[in-house]
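Heads up, one of the protein chains got dropped from this complex, but the rest are sitting where they should.
Chain nomenclature is as follows: A and B, assigned in order of appearance, with residue numbering initiated at 1 for each chain independently.
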Amino acid sequence: MSRDIQVEKVSMVFYGRGEPVIALEKVDMHVPAGQFASIIGPSGCGKSTLLRLVADIARPQAGTITLGGDTPRAARHAHSLGFVFQAPTLLPWRSVRQNIELPLDVVGRGSAKRSARSSAELIDLVGLSGFADALPHQLSGGMQQRVAIARALILTPDILLLDEPFGALDEITRQRMNLELLRIWSESGTSALLVTHSIAEAVFMSDRIYVMSARPGRITSIVDVPLERPRRLDMMRSSAFFDCVNRVRDGLFGHQPSEAVAGEPVEAY
Amino acid sequence: MISQTPRLPLKRLMQIALGVAIFIALWQLTVVGFRIPKYLVPLPLDVARSVRQNWAVIAGQAGFTLLAAGLGLAASSLFAVAVALSFSMSRNLAQASLPVVMVFRSTPVAAVAPIMMLIFGRGIGTSMAVVTIVSFFPMLVNMMRGLESADRNAAELLHVYGASRWQLLRFVRIPFALPYLFTGLRIAGSSAILGAMLSEWITGSKGLGNLILDAGEMREIELLWAAVLTSVAIALAVFWTTSAGEKRALRWTHR
Partner (left out) sequence: MASTTSLAIFRTSWRPVLTGLILITLLEAAKRVHWLPVFIPAPSEVVWEIWKTPRLVTANLAPTAWKAAAGYGIAATVAIAAASIAVSLRALYGPIYNISVMINSVPIIATAPLLALWLGTGTQVQIAIAALASQFPMLVGTMQGLQAADQRQRELMHVLSASRSQTLRYLLIPSALPYLFAGLKIAAPSAVLGAITAEWAGADQGVGAMMLYALFSYDTPKVWLSVVLTCVLAGAGFGIWAAIERLAVYWRHDVELAD
């Protein structure tokens, strides 16, 4: 089961000391149900803010967001959202299995509202068989993040939201995790929205990429990725892949490569 | 010529005076407002009267406590400086002595005082010894930090001029360590006063501590409060003097 994501003319302003910061300015985004979409942009362009608005962690000052027809708050209360943070954010006193089952504890195990997967199933799915009773401090960063992903999936969410989940990992682990995530996603059938600052990751994972610019946060271009699924690592050598990367890069840096870059550096391909 | 007159700014003095005045006013109001009986909390005026009447006794006893605390602090400073110097000369000595130093770290007065009384008897000597032991660790820590704090460049400069170890000590390391001496005194100061007074309880020797106990037993409430306030005032005075010394010394080393 999956929901679509409709973001219409959403604006978000932060008031601190000094000038107010326009984090997002009239942003539009339409992700069909079941799709894998990415948001990419330089640091501070508002991509994380946008994700958090979809997750109902914050509310926009203007514009509307509907998830499968419901407001983000309704979707959150219906436990339709799964969120993976930048840092694994596991509870250190719970084992892997208990961390994954945390959403079940919150919802109430007796509740028949959601058809939950079993934690054992998910532990196998994310490739952590045998670690069910381990404590977070015994796991590597990549393993902890996999637990976080499993936790986000246990209530079979309609939308999976990921905020630069692999940012802290090295390149090799990250590519492996990308493949893992795609596998998990295709088996679960949810919609997915990934925030990243890696062009390669965005192209590899997504059906559609939203390219953002900073100050004010706006979507400057949308890149559709025609590569077939399931994605394979060797696709990264294809000219179609390269073409997508270039289109994303153009969206980020503008058409003149010799121009000074506005905004902050983005990890290039 | 720039004159370095120590500025105890008028503003600061007035702030302190205001604070004291507010304190006294609140005291008076609380006693009267809550109808607290005089045998529990006397009025400020009564305490002031007691101070005036018993001024000689209070001052005398305070003198004993200050003497014990002062001598104890001086002794522990000397020991701390000596030990810190030898630690800075020899790493091995420092490492080997670590467990012994740790023993001094958390010596409660309740355990030290009786032992000192066995050794030094009932007089002021015990109070001195207790203060010395209890202040040793903070003084040592600060002196060690002080000796290490010498500016690298200054030390190297003297080295280039062929200065001996002792000259290095005298011209560079000791001046740099001086502020830390005051820091240590500031930290150890109030617990020194306290330690001295607690020792007086257990030895029965003269001092503010015993004045407080005796006044309590004789139900001379105003005197009791007067003595307690005196001890608080002394502790604050010690704190401010050592802080001022610290700031002065810091100014000299241009930090």
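Brief remarks on what is shown
Criterion: contacts are C-beta pairs under 8 Å (C-beta built on N, C-alpha and C of every residue); 3 or more make two chains touch, one makes a residue touch a chain.
Here the structure is a predicted model, which is why all the values come from computation and not from measurement.
Shown as candidates are B:31, B:81 or B:194; the residue that touches the absent chain is B:194.
Shown as candidates are B:131, B:188, B:221 or B:238; the residue that touches the absent chain is B:221.
The set of chain A residues touching the chain not shown comprises 55-57, 76-77, 79, 81, 83, 85, 87, 89, 91-93, 102-103, 105-106, 135-137.
Within chain B, the residues in touch with the undisplayed chain are 39-40, 108-111, 114-115, 117-119, 194, 197-198, 201-203, 209, 212-213, 215-216, 219, 221, 224, 228, 231-232.
By definition in this document, only the chains that are shown with their structure count from here on.
Averaged Cα coordinates give chain A a centre that lies 60 Å from the centre of chain B.
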